[in-house]
Every structure is written in structure tokens, then in C-alpha cells.
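The complex appears here without one of its protein chains, the remainder shown in place.
This part shows chain A:
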Amino acid sequence: MGKPIFIPKVYKSILDVIETEQAIKKIKDHFERGLADALNLTRISAPLMLRAGQGINDDLNGVERMVTFDAIDISNSPIEIVQSLAKWKRVALARYGFTIGEGIYTDMNAIRRDEELDNLHSIYVDQWD
């Protein structure tokens, strides 16, 4: 069942659903640009899945099960949905040939199937990684 969720005594969302959707887009665009400018970051394409068994996917605490599947035309290796790009980014930094003071960020989507759900935790994780 997971952790109990916290319901505020009296709750009414400040924005309605359409305003919320508009605001989400505004926040994401604004913050992403602000962050990239402040830290001198270039956005690079992020993987949604990785070949299994390379140690590049984030193991988190080492006990969480990853989402794994196979593809009809990739016969010799299972495929994993990313959990985070912590290690992948460091490899990418080297591959792209960035130098000191420059960096990268990604718009990452991950699935963490063993996440305990509560007000702050979802199995779908979206992160500027």
C-alpha cells in the first residue's frame, strides 16, 4: 500500500486545471533557460532506455527493480528504462569533448517501479538531470 498520503485539512488548488497546465509550461521553459544560463549548460539528447548490463544505468540503492524488456530486432541484450542519468552524463561529457566550466543538462524521463508512492513520489520521474 505504501506510505499514507497527506491531505491538507482545507485544500483548494490556487490555479484551475487549464491554468495549471499553462503554468507548468511557463515554469519549465523559464527555469530551464535560467539554469542553463547560470551554469553554462548545453542541452543534450537523453536516452529513455539503455542496453542492460553496462553499469551505466543508475542502480539507485541497488535493490530497486528496473523496468526491463527485449526488442524483436535486438536479440542479444535486454533493454532497461533509465532510472537516472547520473553516470551516463559523465560518460557523455567525455564523449562530447566539453572542457572545464562547460556542462550539459538533459530533460530526463525515468520510471522507478519500486518507488514508494506519496504526495511527492511518483513512479514517473521527470528531471533536469
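Everything below uses one rule, namely that a contact is a pair of C-beta atoms (placed from the backbone, for glycine too) under 8 Å apart; a residue touches a chain by one contact, two chains touch by 3 or more; residues count from 1.
The working rule: contacts and distances are computed from a predicted model.
Colleague: Which choice in "Tryptophan synthase beta chain", "Proteasome accessory factor PafA2", "Ribulose bisphosphate carboxylase small subunit" or "AsnA-type aspartate--ammonia ligase" gives the name that UniProt lists for the one chain left out?
Modeller: Missing chain, per its UniProt entry: "AsnA-type aspartate--ammonia ligase".
Colleague: Which residue among A:Ile5, A:Leu48 or A:Ile74 touches the omitted chain?
Modeller: Within the whole complex, the residue contacting the unshown chain is A:Ile5.
Colleague: Would you write out the residues of chain A that touch the absent chain, in ascending order?
Modeller: Residues 1-2, 5-8, 11-15, 17, 19-20, 23-24, 26-28, 30-31, 34-35, 38-39, 54-56, 58-62, 84-87, 89-91, 93-94, 98, 103, 107-108, 117, 119-129 of chain A touch the chain absent from view.
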